[in-house]
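Attaching a single structure in structure tokens format; questions to follow.
Here the complex is missing a single protein chain, while all its other protein chains stay put.
Here is chain A:
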Amino acid sequence: MQLIKNKTNIDFIGKRKIAVYISTLVNLAILVGIAVFGFNFGVDFAGGTVVELKFKSAISPAEVRKRAEDGGLHDVSVQGIGSSDENTFLLRMGGVTQLTEQNAETAKASLQSLGSVSNVYADLSNGIINFRSASTLAPQAIKAAVEKAGTGVQEVRELGSAQGGSGFDYQVVASGMADKVFSALSQGQASPDFEQRRVDYVGPQVGKQLRNRGIMALVYAMFAILVYVAFRFDFKFGPGALLAMLHDVVMVAGFYLVSRREFNLTSIAALLTIVGYSVNDTIVIYDRIREDMNKYQGKPLAEVINIAINDTLGRTILTSGTTALSLVGLLIFGVGEIWDFAAAMLVGILVGTYSSVYIASPLTIWLDERAAAREGKAPLDPKTA
């Protein structure tokens, strides 16, 4: 059995300009789209709270939303998951602690009414209020004061007598949004008719840290691979491989952009795998080009590349095909993140194969032509003569 005839002779290189134009347009459109619409960042990166609730009796998403609003939760999104008879919902909202700029102000006023309280300082990112009091205060009184201001309290800490000046230091830790969800939805009920199955809870700081590290990982990986290719092949092969990688990463990012699938840590893993795979594919063709350059010495590089691409067409399609085949199971049976990952990989494999033919090779030809032109002109340039 054979998929591709031994001797194809398709003029890939002749059509390279059209392909490069189209690719550039699509890539630009994706980058603009990312700038304008942004990704649908998951809690991993955006920060916030996600609570999964399973209700004991049938309830519609609209009813859940109404109960949340009645309980005082205003910007919460409610999404049903699983089949409708499972009565399971994901509730998402921004923020990790109940401490916001607004209620920190009210809490401050409320604390100051307790007596001679000074140095009130609310640390919003940690959900903490620090303050000093001239006399000792009962933790219950502090808790009540802050709760009156509308912020749930997880813990009141007595930090002991102040070291600078006189007085006693206290610290109030605000409770998380999940507690708020729980109390909002169980309002007016003897016992909650739902069960909290999962709480995902990522602070904005942690989210930012994760995102930056993910992006840095991508940059490091691309740079390391560039160095390896330049070292193993020739300098003029390096930029082509790099550009093909960038192209593929942007295309897969485009998948996340257009499909509105959640962009999270696993997505970064998918992008990094694409980087590895893309260069893998490019190298198979580069390898053949290098071999054919020795075989057909004297032929122009563009022609040699065309022969190499045609010769390796069978294996290029087969290798991409078998890898895609291994993803089929994940696409059929995978759920949630797994499916997203497999779909992103599939997009990556397809564009990876395309880019090694139409992006990596043309840039190599272009660099080669420029080098040749510069050499030809060199004697005319007095500075280099």
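Convention: a contact is a pair of C-beta atoms (placed from the backbone, for glycine too) under 8 Å apart; a residue touches a chain by one contact, two chains touch by 3 or more; residues count from 1.
Please note the rule applied: contacts and distances are computed from a predicted model.
S.K.: Which of the following names does UniProt give to the chain that is not shown: "Oligopeptide ABC transporter, permease protein", "Protein translocase subunit SecD", "Helix-turn-helix domain-containing protein" or "Aminotransferase"?
M.R.: So the chain that does not appear here would be "Protein translocase subunit SecD", according to UniProt.
S.K.: Which of A:38, A:61, A:115 or A:276 sits in contact with the chain that's absent?
M.R.: A:276
S.K.: Per the definition of touch given earlier, which of A:109, A:258 or A:318 contacts the omitted chain?
M.R.: A:318
S.K.: Quick one: say which of A:95, A:176, A:254 or A:362 touches the chain that got left out.
M.R.: Per the contact definition at the top, the residue touching the missing chain is A:176.
S.K.: Out of A:141, A:224, A:258 or A:372, which is the one that touches the chain we can't see?
M.R.: Considering all chains, including the one not shown, the answer is A:224.
S.K.: Quick one: say which of A:26, A:265 or A:307 touches the chain that got left out.
M.R.: Answering carefully, the residue with contact to the hidden chain is A:265.
S.K.: Tell me where the left-out chain touches chain A, residue by residue.
M.R.: Residues in contact with the chain left out: 1-3, 6, 96-97, 119, 121, 123, 126-128, 130, 154-155, 157, 159-160, 162-165, 169, 171, 173, 176, 178, 197-203, 205-206, 209-210, 213-214, 216-217, 220-221, 224-225, 228-229, 232, 265-266, 268-269, 272-273, 275-277, 279-281, 283-284, 287, 291, 311, 314-315, 318-319, 322-330, 332-335, 337-338, 341-342, 345.
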